[in-house]
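Handing you this structure, nothing more for now.
Note that one protein chain is taken out, while the other chains of the complex remain in position.
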Amino acid sequence: MKFAIAVYGAPYSHQAPLSAFYFAKAVLDQGHEIYRVFFYHDGVYNGNEAIAPPQDEPDIRQMWSSLAADNQIELIICIASALRRGMLDRTEADRYEKSNANLDKAFTISGLGQLIDAGLNADRLVTFGA
Amino acid sequence: MQIPSVTGFNAMGLNLDKEGFLRELADWNNEVAQILASNEGIDLTDDHWEIINLVRDYYQQHQISPVTRVLVKATREQLGDTKGSSIHLMQLFSGKPTKLVSKIAGLPKPANCD
Partner (left out) sequence: MKTLLFVHTSSPHGSVKAQEGLDALLMGSAFADCSALFLGEGILQLLKNQDTKQTGQKNFSQTFSALFDYGVDKVFCSKTHLQNHGISESDLVIEVTALADKDVAALFSSNDVILNF
């Protein structure tokens, strides 16, 4: 089965990202497919390259990044949510004349249409932090 | 064509960002619209103004800039079938109606998606 995952919660503030991550792992371990992971609302903070958690806590940004690389999964950050919250790749930082781009390279900024597309084309859309 | 300077204040004294959008939407008026349009190589005609006014009214009423398909529909309802077509809007606004209408009409800069 093809699963899409939507993450609405911020890391280290909310359980949603970790639950979403372990759900994604379980989906893959059982031989299913992940169509896309879409980060919306405060979920966009998951892509913050500058996240530096204490060493005895999980590094959620790193966990997403490895999961995506190992399984060729798209990690999509909603552009409208990202701009409001200051999560920018180089292109958007330049467009808005900000000095820092802070989006981890494992994540891609795109439109909200990607969430709708995930809902329409995956067999299940599972939301964390709604 | 006016090129915005690095500080964002171009030769006409407008405070623009590097993409030529107004930094302060409150700076907008009809003369400013003429300058914003000429920065894009567009001379504003009555046909342009009909659309600019329509989009500003739409924003005033609904607090959003309409996406292209909704703009086409609203134009058709208010100005008739000939003008209410995406071809008419594309011709008036250099093939990028949503982005350029927002810019010239002094509405919020659209996010870089869709």
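Note that the chains take the letters A and B in the order they are written out, and that residue 1 is the start of every chain.
Keep this in mind: a residue touches a chain if its C-beta (ideal position, glycine included) is under 8 Å from a C-beta of that chain, and two chains touch if they have at least 3 such contacts.
All of these numbers come straight from a predicted model, not from anything done at the bench.
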So that we can see where the missing chain sits, which residues of chain A does it touch?
-> 6, 8, 40-41, 80-81, 84, 111-113, 115-117, 119-120, 125, 127, 130
It is residues of chain B that touch the chain not shown, namely 58, 61-64, 66-67, 69-70, 73-74, 114
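Here is the rule we go by: only the chains that are shown with their structure count from here on.
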Let me have the rounded angstrom distance from the C-alpha centre of chain A over to the C-alpha centre of chain B, please.
-> 33
Touching chain B in the complex: which residues of chain A?
-> 79-80, 83, 91-92, 94-97, 110-113
Okay, in this complex, where on chain B does chain A touch?
-> 17-19, 111-114
